[in-house]
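Just one protein chain is left out here, and the rest sit where they should.
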Amino acid sequence: MSLTSATTSAPDASTRRAPKQRRSWAWLGVVPFFAFLVIFLIAPALSVFQKALFDSDGNFGVDALKNAFTGQNRAAFVFSVKLSALSAFVGVVVGGLLAYTASTLRRPRWLRTFISSFSGVAANLGGVPLAFAFLALLGRQGLLTRIINDGLGVDIYRSGFALDSTAGFVFVYSYFNIPLMVLITLPAVDGLKDSWREACANLGGTSWTFWRRVGLPVLTPALLGGFLLLFANSFSAFATAAALTTKSTLVPLRIGFYLGGDFSSTGEQQLGYSLAAWMMIIMVVNMGIYYVLRRRSERWQQ
Amino acid sequence: MQRKKFSAAAFALALTITVAACGDDDEATDTTAATAATADTAVTATTETADEADTATTEASEEAEEAEPATTAEAEEADTATTAAGEAPMTEAPDLSEAIAACEAEGNKVNLIALPDEWANYKGILAAFGEKYPDIEYPVSSPNASSQEEVDAILTLAGQDDMPDSVDVSPAVGQSMVEQGLFEPYTSVYDAEIPAGLKDPDGHWYAAYYGIMAISTNTTIVDTAPETWADLANPEYAGQVSLNGDPRESGAAFAAVVAASLANGGSADDIMPGIEFFAELQANGNLASADITPATVLSGETPIAIDWSYNVPGLAQQMADQGFEFETHFPADGIYGGYYEQGLVTDSPHQNCSKLWLEHILSDEGALGYLEGGAVPARITSLTERGLVTDDMKVNLPADELLDQVNFLTQEQVAAAKEALAENWGPMVADA
Partner (left out) sequence: MSASAAGRRRLSNVIVPIATVLVCAVYFVLPLIAMTRFSFQSIPVINLRWSNLTSRWSFDPVVEPFRDEQLRSAMYLSIKLAVATVFATMALLIPTTVWVNLRLPRMRSIIEFLTVLPYVIPPIALVAGIRVVQPHARWFLNSHYSLVPFYVVLALPFTYRALDAGMRALDLKTLVDASRSLGAGWGTTLRRAIIPNLRTSIVSASFLTATVVLGEYTIASVLLKPTLTQELVVFQQSNGQQGTAMSLLLLVATTLLLGVLTIVTRKRGGASVTPV
């Protein structure tokens, strides 16, 4: 993409005479990018809404959107939300603690670098290989399952555990949620200056006071933002879930179920699209709040 | 700086060339090279079939008249496809030279799908096909796909070069395929020898084999193997009872539900008792969350497998390697036999190669291959009459008195069962 625009980059008095012309040229530069996004991202997304709102005869109706909250789909929403919230919570707590560790532990000196590098890697792992790893660990014939069975005499599966239960999913999803939280929170925790701690102590406060009055309030935007990001991450995870279970008890899995079947007779195809539409709506709200929070938390990172 | 730039450019160029070169391998079927290479073998193939045609009547349906003893070599080795010199050529009499030539023009490739190695000895049958037609490629995609996934592949890959040419689907899925016009009608050369109950009256599909539902248990993991449907509800089998998929998608799971229904007071017309049976298993935790695949069987994740009996012999060796022992029981309270439908896919890229495949599985080699795997081939009567079936071949087959109890579902019963499953399986079992 080479532009042969004749305008120079240094503004001078002459350009003030024709500011409009200059601006319209500049817009051209980002048109390819916008066009690309429209074709390959916006258009498919809008098609989903179109399919969800207009049935096969072309009539507009929100029935499909409403029906997305009935029956098994409703159960899927409940499960997905519950699961995402729980795994986000676990991620925030453990990830936050790990970030705090990386930030405050002075010795060993390589620990912080190691934790942040490791998090950079692990946050992007996931999907199919991760599911296989956990199946090997905690599946019915998993190594840990057997160890717990032999060592503690507890058959976790008989006690109600399963990799595709809430506990199982939270356990697996934490593998990429915790590192992601570390990555997001590390800059924020770094921003907690030592001088604040000392000042608090000098004024007679304890460690608990420090956290309650200074630390947590400062970190709250980052923690909340982290929660939202982890929530979004967990809610939309498909690959890991698909490799872990054959059931369709989560929203992404149900969408996959509807996409892969032949529902032309029952008209259930539209349900799949309405599920996808709702998923996007939830994501928009979620990421919207996240965006605002991130802006606020960046204030403390100067 | 200049040298760096030059090497960077050279690297980029090399990369582009490699990408382009490799790209050609994958996508374009190299028809010219293939035709050049196979020109010779095609000639020999046609001369061979011509020879066979000379020594026997051209129509394969007439072979019933020649009751010549088949070569023992052919009888024992189900996977040697080429005819022995001059002996029993009538079993290979059908003249498929036209299809062979047309197949070559199409690219000598037949896209197969969902044919696992251990399923009714498809490993042997595929190998026999490869020997019969050495130049035809037969890639099998997604071996463990369910029947529904096969249809999905047809619809998703429509128009692409890797669209499935031939499928092997359950009667339930086959029904919707016929409704959607996805089967290309075709009359096999063996048509007259296949009983009416095992083929579509309009030529949409043939049922090359059928079998019986059995309960196969890994007795290294499970102490006492369940022998009847009622046994399966025993609490000691928590999380161990597994199906081969979702009955709305998979033929084997569909059959399991019907069989369970027969055992619990239902009938071929009403499979609700079967759905309720599995709902109960799900409720008390006996139903496993994993589907039966070779991997889960061999790892022990699915120790009690409700599956076709012909799916067991293929894994026997590997099970022994793992140190597992297993037992197969045919539940006396509910015997169910079912077939699968094979046919040509409409508008697939290699119609004629697909015909060759269909003819192969219906041929003697194919039939004997199924037999070895423990399934009953459609043309069993014809083969038995010609003395091609010996007792040691039937070692994997269920006992005759069980086979006598087999009654296939009619199309109406299949449709009713499909509907019952579509409405009830989800709420009652799958997502409960």
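Here the chain labels run A and B in written order, and each chain numbers its own residues starting at 1.
Assume contacts are C-beta pairs under 8 Å (C-beta built on N, C-alpha and C of every residue); 3 or more make two chains touch, one makes a residue touch a chain.
Since this is a predicted model, take the numbers as computed values, not measurements.
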Practice prompt. Please pick, from A:F69, A:F89, A:F161 or A:Y175, the residue that touches the omitted chain in the full complex.
Written response: A:Y175
Practice prompt. Check each of A:F79, A:F134, A:F169 or A:F227 against the chain that is not shown and name the one that touches it.
Written response: A:F134
Discussion item. Just to verify: which one of A:A64, A:A88 or A:A123 makes contact with the chain not shown?
Written reply: A:A123
Response to the item:
Where chain B meets the left-out chain, the residues are 15, 19, 22-23, 26-27, 116-117, 139, 141-145, 152-153, 156-160, 162, 220-221, 293-296, 298-300, 321-324
Fill in: Interface with the unshown chain - residue positions in chain A
1-4, 8-10, 26-27, 29-30, 32-33, 36-37, 39-48, 50-51, 94, 97-98, 100-101, 104-105, 111, 113, 115-118, 120-130, 132-134, 136-137, 141-146, 174-175, 178, 180, 183-184, 201-202, 206-207, 229, 232, 235-236, 238-239, 242-243, 252, 255-256, 259-260, 272-273, 276-277, 279-280, 283-284, 287, 290-291, 294
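FYI, only the chains that are shown with their structure count from here on.
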Worksheet item: In whole angstrom, how far does the Cα centroid of chain A sit from the Cα centroid of chain B?
Response: 42
Practice prompt. Going by the contact rule at the top, pick out the chain B residues touching chain A in the complex.
Written response: 148-149, 151-152, 155, 176, 238-239, 245-246, 248-249, 288-291, 299-301, 422, 426-427, 430-431
Worksheet item: For chain A, which residues count as touching chain B in their complex?
Response: 71-72, 75-76, 139-141, 157-158, 162-164, 245-249, 260-262, 265-266
